[in-house]
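Removed from the display is one protein chain of the complex; every other protein chain stays in position.
Note that the chains take the letters A and B in the order they are written out, and that residue 1 is the start of every chain.
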Amino acid sequence: MVKSTPPFGFTIDRDDEKCIRCQACVRMCSNDVHAYDAEKDVIVSDSTKCVGCHFCEAICPTSSLTVERTQSQYRENFNWTAEVINDIKSQAGSGGVILTGMGCDKPYTNYWDRIVLNASQVTNPSIDPLREPMELRTFIGRKPDRVEIDSSGEPKLATEISPQLELETPIMFSAMSYGSISYNASLALARAASDFGTFWNTGEGGLHKDFYKYGPRTIVQVASGRFGVTREYLNTGAAIEIKVGQGAKPGIGGHLPGEKVTESISETRMIPIGTDALSPAPHHDIYSIEDLRQLIYALKEATRYKKPVGVKIAAVHNVAPISSGIVRAGADFIVIDGVRGGTGAAPKVIRDNVGIPIEIAAAVVDSRLREEGIRNQASLIVAGGFRRSSDVVKAIALGADAVYIATSALVAMGCTICQKCYTGKCNWGIATQDPYLTKRLNPEIATRRLKNLLRAWSLEIKEMMGGMGINAIESLRGNREQLRGVGLSEVELEMLGIKHVGEAW
Amino acid sequence: MTKYIIVGSSAAAIGAVESIRQADKDGKIVVVSNEPHPLYSRPLITYLLAGQIDESKMSYRDPEFYRKYNVEEVLGKEVVAIHPEDKKVVLNDGAALPYQKLLLATGGRPIVPQVEGKDLAGVFTFTTLDDARKVGEFIKKNEVRSAVVVGGGLIGLKTAEALIARGIKVTIVELADRILSATFDRKASEIVEMALREKGCELITNNTVWKVTGRGGVKKVELQGGVEVDCQLVIFAIGVTPNTELAKCAGIEVRKGILVDERMQTNLPDIYAAGDVVEAYDMITSTTRQIAIWPNAHVQGSIAGFNMAGKTEKYDGSFAMNTVEICGVPTISVGLTDPQEKGYEVLEHYDEAQRAYKKIVLKDDVIVGAIFVNKIDRAGVFRGLIKNKTNVRLFKDVLLRDDFGLVWLPEMFRKHMVMGEGTEV
Partner (left out) sequence: MKKIRIREQYCMGCRLCEIYCAVQHSKSKDLVKAYRGEYPKPVPRILVEEKDYLSFAIQCRHCDDAPCIRACITGAMRRDPKTGAVLCDEDKCVGCWMCIMMCPFGVIGRGREKKVISKCDMCIGAEEPACVKHCPNEALVLEDE
């Protein structure tokens, strides 16, 4: 049989009348799609190489380019889609695992789009966020079982409160390792978080020495590979997150291809240049919940109990009992990452098939912890494909304390979710270490855009809260009465713990 | 109130006026010039002759310049003596002007060879606006068809080009074996010679005119070895000599030109000199010599002016630099372009199809000279490297690249230039 031609999914449509042959597209495409034919004075585009990142379209001064999705090449088939056929052919050729980037793109129900919010009308007046103060301030950390006031003299708090993280908005930047993303991208996240009053997460790549000054706004991650973990690292961060799992690839470890391990990455992660950075699937010192408790307290000891220590897990079938165990193990916060969480590199089959949606996971974990009476012992942070401020509001209403965003942050910086992060050729300068490409991400501009995103979403959250007649985020937290499901089955409604539209109190 | 007198009214004088006024708004400045028309750009006379510009475009500064800068002009008079003891200059009409600070910017005059027939009608030198007018009128009146230009240097070639532009058949006679022997190397001269010949110009080298003959006007010139050339116009452009007599008589130290220190002061106190008349420090050859070029004159005049007004400024020196376009061939040459001694490294590239020539001369990994023919863009970058005596060892192998530029310089130096503040002249 003949070797198959590589499948392609995009076609470059160029309006030749408007094309001025400036060759910006030729120069800028890291996949060498465009080329200038000097003889014919025309630019030709090899669409087979196009990954659909739209950088050329964005940069074209006369807007003469459109990147279009090709029609499927094969006869229409619900089961044997073009993607399935192409994947099989690809594996027949390579014999290897198909990698991909970003989050699950399969049509599992997105419950955020099946849940609607309430608004106050007659009896409970809505609040105008432009006229009245709205509290979005959020605290992450262990809350005490009871609060005692010392009234002898000037009233003051008698109970000692565990260390807390103070957020100006219930949105934080989720873990993206330096290595999977560029220095400039990390810098922008750090700066935006610091300026806005929220936090960013180092991911499993360690903390670059230039970013130590953002330490007070940094959540440092301790992952299974323990990359870059030193005492200084732990003490520089504001909180420590033990990464046990990740929504995009539950059950397996991280993978940074050797091409992306430059001198700087090598120094930050403390591994040799050019070697693949493989994080093992389990932490090899955590084989039971008791081991996890031991690690949590070891980290607390190392940082003198001054910082919250939390655990991040992927949302899987038994996420509720696992979370309960983690809270009892002493975690100050737990992070649940749903199936739609993103990644720089993961086997496609794992990304698309392993894990459960964060909407349900958040609801069942919150319910379980409340049932057991331990909900106050750890903050619940949820992650995994939060696309809009309404997703955030709904998640908090289901019970989350705060939300981690990553994909949205990248899109704000230019990402068009072409899913080719693992190649290291990100044209937007985000998921690459190629100095030629990383220049394109101006951290000043990226910081501005991230702050704009946080600001925009925070304003929208206030609008939605005001509409519900709520003026403090704490009143929204776990307030499932504000939610109604649309077209969901009984089981789904039960899992989410919400009523169906039409049902009153 | 300080009294300044400036002898001369060209580039150096104007530079001096501008900087004196920057430092001293009230001092009295008097400019004495033997030409009746000040403020014109001397290099433009060949463009005038060629018909490329008319007289209205000749002025280097606007006609109100002296009035705006509050300068008294004494035109058409000549300074015949300086009395440094009582600080006076004497004019040819007997007037004596007192000074506290004196600047000699007397420039140079053309060398006239002592050949038979040099006083015939139709024989000219070519250095002033009057020369340009006279030659222009002569050509028109006598319907000149052919001319001989003696001297294949910069002035000679520009003059020849101007005459060619007016449809005159020109023969250039040069003493050396090639034109521009003082400025260029053999290859560069060859390219320009090719261009001249293609425009119909005759070139006779290794020869010189020893006799001009004719009755009622020039009819022909006779060269060595019996060679004769018929012509109606002869222009001698064999060189310029600095006008140092005035200085010498006053007891100022003079060699070929007036000697000055780094503040442009002569050996006599309060007497300064600048421009073509001066010998200044050549930073490449580490000697003191004449470097008669327009920008140098302006800079020197400017520095002299500051020092005269009490603001100390130092002149770092200069080096040879010329730019000239002959018959559509633009050229730039800087520094030591054709060293004969040992110890120099030469990098060169000639593109035959485009007749583009690029040559870099180095000594101990420092650029000391360069020639550009036809592709002259970015030549200034090299002049900058020469001036700063930059060690180019790390990027020597890319100097000849067409796209050689600041991006190839090491980071510290490049960042200062590209992202830092301005530059010095």
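Just so we're on the same page, contacts are C-beta pairs under 8 Å (C-beta built on N, C-alpha and C of every residue); 3 or more make two chains touch, one makes a residue touch a chain.
Small disclaimer: the values here were computed from a predicted structure and weren't measured.
Although one chain is not drawn, the whole complex shows that of A:R388, A:K439 or A:R455 it is A:K439 that touches it. The omitted chain makes contact with just one of the residues A:R27, A:K106 or A:H317: A:R27. Mapped onto subunit B, the interface with the missing chain covers residues 15, 41, 43-44, 47, 52-53, 57, 59-62, 294-295, 298-299, 302, 321-325, 330, 332, 334, 376-381, 383-384, 387, 403, 405-408, 415, 417-419, 421-425. Interface with the hidden chain, as seen from subunit A, comprises residues 17-18, 20-24, 27-28, 58-59, 61-62, 429, 434-436, 439-440, 442, 444-445.
The rule is short, and it goes like this: only the chains that are shown with their structure count from here on.
Distance between chain centres (mean CA atoms), subunit A to subunit B: 70 Å.
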